[in-house]
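Of the protein chains in this complex, one is absent; all others appear in place.
Let's look at chain A:
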Amino acid sequence: MECTLDAQSLISISLRKIHSSRTQRGGIKLHKNLLVSYVLRNARQLYLSERYAELYRRQQHYPDGAPLLAMPACPPPAAAAPPDLPALPLPTDTQDREPRSCAGVRGGGELLEVPVCAAAPPELQRVPCRDSSPGFYRVTGSAGPGSGGGAAGLLYAAGCDFGSGGAPHCSSRTTVLDLDTHVVTTVENGYLHQDCCCSQCPCCCQPAPGLASPPPTPGTKRKYYPGQEEEEEEGVEEGGEPGAGGVAGGPPFAPCTKRARFEEYNTEHPQDSSNISNLISIFGSGFTGLVSRQQADSEQPLNGQLCSKQALASLGAWTRAIVAF
């Protein structure tokens, strides 16, 4: 079955549904939230497997392992693209899953930047819901420390500071967390650091303050993360009618307009794919990450949060954590 939405959009819609269910009359509907968490899980599996496939491909392409896939939260200035940059591929056929990027490679050993294009990363757009092989990619553990990008199950968090709605700026720092080996890898200015394993790095292992705040009372506006205020307002009403879930709302089904709306949405929100990455990292810290208001409003870099041992331990149950209340 073909899906008109990519994994990222599905994740975004699903999170919005969960969010808006908090303010619906009658309290949180356990059944619906559980079903939404299944969609989230399925979309996440696909999203992560896509990133893994992309990373693996790059790893193959650059066996020295020097440049690391990074996702800064902004499109690069046009001038940064070297002359030999391949032409920005337009997403074409849904069946063509050959990963492409708008990457500019600035020579060996330097940071490989994959700017977030106005459209979401092409390889993620219009991915069919159903994997060509039976079942979805299972995110399995593999390589140990030092593999850099070779491991499966990676979380990307741009090192950008996310000011609340301020203009994003490119950062020269990227942190990658291997979900299975728990290795945190930081890339700064094109140089590859291998950080210690999380458990040995006490300074990193403190959860970001504010994670443990209690769930909000219904009827209060929630902000997941900066930069998403616009879409929050669509879905959240204080104590009022539940959002119909997602951008489309209640009007009669009209697939063409919805698809156009999502493409427009992606264009207007170039930060989304990296914000999705942040969301995944937020969920990595379990339920508390979901409800923490302070964390969402703060400008803390996400590194400390990612390093949290608790976050890693609960990662497997992150979808369930949404439902717990």
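The definition used in the following text is that contacts are C-beta pairs under 8 Å (C-beta built on N, C-alpha and C of every residue); 3 or more make two chains touch, one makes a residue touch a chain; residues count from 1.
Please note the rule applied: contacts and distances are computed from a predicted model.
The complex appears with one chain absent; UniProt names that chain "Serine/threonine-protein phosphatase 2A 55 kDa regulatory subunit B" among the candidates "TBC1 domain family member 19 isoform X1", "Proteasome subunit beta", "Centromere protein N" or "Serine/threonine-protein phosphatase 2A 55 kDa regulatory subunit B". Within chain A, the residues in touch with the undisplayed chain are 1-5, 10, 13, 17, 25-27, 29-32, 34-35, 38-39, 42-43, 46, 129-130, 134-136, 217-218, 244-255, 258, 286-287, 314, 317, 320-321, 323-325.
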